[in-house]
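What you see is the complex with one protein chain gone and the rest in place.
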Amino acid sequence: MVSIDLLLNAVVAGILIGGFYAAVSLGISVVFGLLDIANIAHPLFVITGSYFTFYLNSNFGLDPILVGLILMPLFFVIGNIVYQSYYHFFEKQGAEPLRGLVFFFGVLFLIEVSIIITFGVDYQLVEAAYLGESLNLGIVNVSYRLFIPFLVGVLLTTGLHFFFAKTFYGRAIMGVSQDSLALSLMGADPVRIKSVAFGIGIATASMAGALLVMILPIEPALGREYIGRVFAVAVLGGLGSVKGALFAAIILGIAESLTATYFGAAWSSGVSFGFLLLVLAVRPAGLFGR
Amino acid sequence: MKVLHDVSIEMTEGETVILLGTNGNGKSTLIKTIMGIVPPNQGEIIFESEGVQINLVGKKPQEIVNMGITMVPEGRRLFPQLTVEENLYLGAFRREARQNLERNLSYCFEVFPRLGERRTQLAGSMSGGEQQMLALARAIMSSPKILLIDEPSVGLAPILVSQLMTSIKEMKENLNLTVLMTEQNFSQATKIADRGYIIVHGKIEFRGSNVELSGNELVKQYYLGT
Amino acid sequence: MSQPLLEVQQVFKNFGGFAALSGVNIYVNPGERLGLIGPNGSGKTTMINCISGLLTPEKGKIIFEGNDITQMTPHHRARAGIMRTFQIPKPFNSMTVVENLCIPLEYAAEHKTSLSVAEEEARKILTLIGIEALGDLKPTGLTQVDMRKMELARSLAGRPKLLILDEVMAGLSGSEVDEILEILFKLNEQGITIIMIEHVMRAVLGFSKRISVLNTGLNIAEGTPDEILNNPEVEKVYLGE
Partner (left out) sequence: MLLFLGAFLITQNFHNQYYYLAAFTVLQYIILSQGWNILGGYTGYVNFGTGAFFGVGAYTSAMIVKTFKIGKSAPFLELPILFIAGGLVAALLGLGLGYLTMRIKGIYFSISTLALAFVTVTIILNIDALGGATGLYIIRPRKIPFFTNYMEFLFLVMVALSIFAVAFARYIENSWIGRGLSAVRDDEDAAECTGVPVLKLKVFATMASSTLMGVAGAAYPYFVTFLEPISTVSLDVGVNSLAMPLIGGTSTWAGPLVGAVLLGIIQQIALVTLSPEYSLLVIGILLVSFVILAPEGIVGLFRKFRASLKK
């Protein structure tokens, strides 16, 4: 017997979680979708954001969202540095993209281990007055713990969407991987454009990290689960489309939430990887294969 | 590989110059060298603007574009996943062009009304002729002084080529451009050119005025190798 | 007249909405030298990809030595004796030039010899093409001309009955074109049938016995080089009107 209450709550929770997934995946949509750089370590940048947030929150009592915002410029700079070295060591040399992927795979482990060494493997959580409260809408109960990340995720997505659609830099970022030579013929420096885009991608990770640690306790290995989510969202959403990513993230959120409700939480973390595997395996060859 | 051997060409303001020759003879390489896409082993490329001479060798394409030299590349090289409008806006990326954006945009839609109708269509989904129009319009959006056009007629039906040439001529006159164009289609190109060069195996084999180039025997001799 | 070595019958190939080939017919007789010309985008390379099997046409048949090979995989066609070069050379970059040649020798030429025999054969072919000195180099170090010669040598190593050359002359100087033409004539005398796709008119006109002209995915003319030169249709396509 399917209870409407249960179903409705699961769907709402899924939508809320989806908004948050969008925030986590934005960086991959930009970096992988628009720049063709498979930054598999992106979830670990998110987790790094979470730990920064946890540290500043527990030591100085700063609001997590505020921390996320403050950290964005720092993460932007980090992203710039990471891209510049990636460009220098790989793109400029004409190295195969696969080598870049292995590089980021190594970076993933480096970040994860560094976090373990610094913070240990215990679960950590942030505190803020509003996190325990919730909004009661009749049969559906919306906790702020989920609602605020959803809202921020949607705002972040919308903001980026307009940035890409309406600014010269945004358009240049959209064009750069489609044809970087053509972009230089428009008078834009492709390396600089990519550097900015990568910076933006990593900057979203600090906010996503802050949101993550608001939603649930974090531990270093949590990042691995998100690899599937971010790539599933980026690929399902149509690579490079920010709007599509939000849509895909919400679908994934709902699918996971329904799976957790009806089959048990242990299955839900496999949903995104299953999605991803399925999409990659059955899609027509050459659609976005390189 | 030596693609170009000791090639010298020059053009003065307001001229339309064509580079002729079949594929693989070095025409495109010459244009790419001017744009900074391919570095020359030897030689100079001098651009004179307001009495100042600048050597373009060693400059990156984006720097050259910012001096007011724009190229319409072979194969159009549009941003296929962006709309017509987004492609045009990207054309106006350079600072000086941003100020003239509205004016240039309406001019482009005036010359190519088809583009105005298809503003929101993805560039990659348009026909070859429309794509070539967009590539030209996108170059115009950057408010160039010099326009380099590489093989505009490739893959287009003859009637479209003829229309395209007329548009190029019109734009050149309205916007006071200096045009350098490589082209395989002899008769169409000579219709709008002031002067031209024939390149064979990386060497300039013939230079002459529009009238001299139109001699059909010469064409066959250099073109078909008879 | 005996049956043609290769026959392409009414082949259609679309990419998305773009019709690259719309019912093309081509044939080549054993021992013949066929030129295939046409302006850029006329479907020449698509045609070769259909013949070598990298693409499968939507409609039409490809017949080689009397057998329908339309659905055959490329490597079976290579073993059957169809070898090709690529417009943009595709060398095996991790191998030396000799090792590059050993691949078709071992896989296509159907004499499962030992590696040392294959290497010896490879060097013989390199000598024939005139690049025996490059045998132990990696392709990345080769000049454009040598790279094209290597591609030619590699396709010869497959012991082709039919050799398809996709713009091997592009970017070569006049004397280099002559050099390659000389080799090709020699190969043809040895009985290899050759299809040459070329923009360098001097080469294709001088080499071919018969020329077929494509434009926008259609056959527009066929004949001897002289006939093609004087064909108004061809002139229109190439020179514009």
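Chains here go by letter, A, B and C, matching the order in which they are written, and residues are numbered from 1 within each.
Please note the rule applied: a contact is a pair of C-beta atoms (placed from the backbone, for glycine too) under 8 Å apart; a residue touches a chain by one contact, two chains touch by 3 or more.
As the structure is a prediction and not an experimental result, all values here were calculated from the model.
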Missing chain: touched chains present in the view: A, C
Sole contact to the chain not displayed, among A:L6, A:V113 or A:L155: A:V113
Full-complex contact with the absent chain, from A:Y130, A:F162 or A:W267: A:W267
Touch with the omitted chain, as defined above, among C:Q10, C:T56 or C:T73: C:T73
Residue in contact with the excluded chain [from A:A95, A:I139 or A:L216]: A:A95
Those residues of subunit A which, in the complete complex, touch the missing chain: 38, 40, 89, 95-99, 101-103, 105-107, 109-110, 112-114, 116-117, 224-225, 227-228, 231, 264, 266-267, 269-270, 273-274, 276-277, 280-281, 283, 285, 288-290
Residue ranges of subunit C at the interface with the undisplayed chain: 52-54, 73-75, 78-79, 83-84, 86, 90-95, 99, 102-104, 106-109, 112, 115, 154-155, 157-158
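Everything below uses one rule, namely that only the chains that are shown with their structure count from here on.
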Euclidean distance of C-alpha centroids - subunit A vs subunit C, Å: 49
Geometric centre distance via CA averages, subunit C-subunit B, whole Å: 32
Subunit A-facing residues of subunit B, complex: 35, 37, 60-62, 65-66, 70-71, 73, 77-82, 86, 89-94, 97-98, 138, 142
Subunit C to subunit B touching residues, read off their complex: 39-41, 143-145, 167, 169-174, 199-202, 205, 216, 229, 236, 238-241
Residues of subunit A touching subunit B in the complex: 168, 171-172, 174-175, 178-179, 181-190, 240
